[in-house]
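Sharing a structure below in C-alpha cells format, with a few things to ask.
Missing here: one protein chain of the complex. Every other protein chain is in place.
Coming up: chain A.
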Amino acid sequence: MATKASRAAARVMISPAVLLLLGWMIVPLALTLYFSFLRYNLLMPGMEEFTGWDNYSYFLSDPAFTAALTNTLLLVGGVLLITTVGGVLLGLLLDQPFWGQGIVRILVIAPFFVMPTVSALVWKNMFMNPVNGLFAHAFKALGLAPYDFLSQAPLLSIIGIVSWQWLPFATLILLTALQSLDQDQLEAAEMDGASALSRFWYIMLPHLARSITVVILIQTIFLLSVFAEILVTTNGGPGTASTNLTYLIYMQSLLQFDVGMGSAGGVVAIILANIVAIFLMRMIGKNLEA
C-alpha cells in the first residue's frame, strides 16, 4: 500500500520530532555523564578537573544518599500501596449504580488537576498546621494536643499529600477497567453461588491485574521525581527526614552549586528510573502488537 514516495514523505514528517527528542536526550545526558567525572563547583569557576569516580564514591557513601534512597522507596511504596488499594476499593464502589454518578466522579478526580504546589500548601497550612489547621482544630475539639504533622512525621505527611493527588488517577483507570468487565460472567458466578468475595478474587481481580500493573508502573515513574511537594512543605527536613533522591540532587546542584556531585547523583537517578522503565516499556510494547 505504501509507495516509495509516501515512505520518503513519512520519513521527512517524522524526523523533526525524532531529531528534537534525540537532541533533548543525548546532549544533556552526555553532559551529565561528563560533569559527573569532573570536580566542578559553580562557586569556583575555572577549577574544573577530571576526578574519575570520586563524585560517585562521595555521593554513594554520603549518609544523605542512604537516607534519600530509603525515603524515595518509602514514598513511592507508600503512595503506591494507598493509591492502588484505595483505587480498587473506590473503583468497586463507583462501579455500582447510584444516584449522581457523574457528579461524584467529577468530585473524586478533581485533586489530580490541582497543581502540586497548591495541593502541598493547602495541606500544609489549612490542614496540617499545628495552630490553625483543621486537624489542629479537630484535635483540640476532642481534647487532644495538636500534632505538628510536618515536623513530627514529615515523610508520612508527604506520603499523605501525594496519595491524595494520585488516588484519582488510580481510581479513574481502575474504574475504566472495571466497566469493561463482562457482566454476564459475574451474574453466572453469582447464580452458581459464588460469594461476593470470591467473585472479586477470582473474576474481578484477574481482570484488573493488567490495569493495576499499568497504574503501578506509570505512577512509579512520576513518584520517583516528586519535588514540588517537598520543596514547599519541609524543604527535605528536618535533617534529611523527608529528602528524596530528586530533592537531594537538586540541593547538591542548585543550592550547593556542586555540579560534579549533582551530576553523579543524576546518573544514579537515571539508572534507578531505567530499571522501572524497562518493565513499563515491555507492558506497553506488548499492547502495541495486540
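Note that contacts are C-beta pairs under 8 Å (C-beta built on N, C-alpha and C of every residue); 3 or more make two chains touch, one makes a residue touch a chain; residues count from 1.
One rule holds in what follows: contacts and distances are computed from a predicted model.
Per UniProt, the protein behind the absent chain is "Sorbitol/mannitol transport system permease protein"; the candidates were "Thiazole synthase", "Sulfur-oxidizing protein SoxY", "Sorbitol/mannitol transport system permease protein" or "Phosphoserine phosphatase".
Here the missing chain is touched by one residue of A:46, A:97 or A:206, and it is A:97.
Summarising the interface, chain A meets the missing chain with residues 1-2, 6-7, 9-11, 13-14, 16-18, 20-21, 24-25, 27-29, 31-32, 35, 90, 93-94, 96-101, 103-119, 121-127, 131-132, 134, 137, 141, 164, 167-169, 172-173, 176-177, 183, 187, 190, 210-211, 214, 218, 221, 224-225, 227-228, 231-233, 245-246, 249-250, 253-254, 259, 262-263, 265-267, 269-270, 272-274, 276-277, 280-281, 283-285, 287-289.
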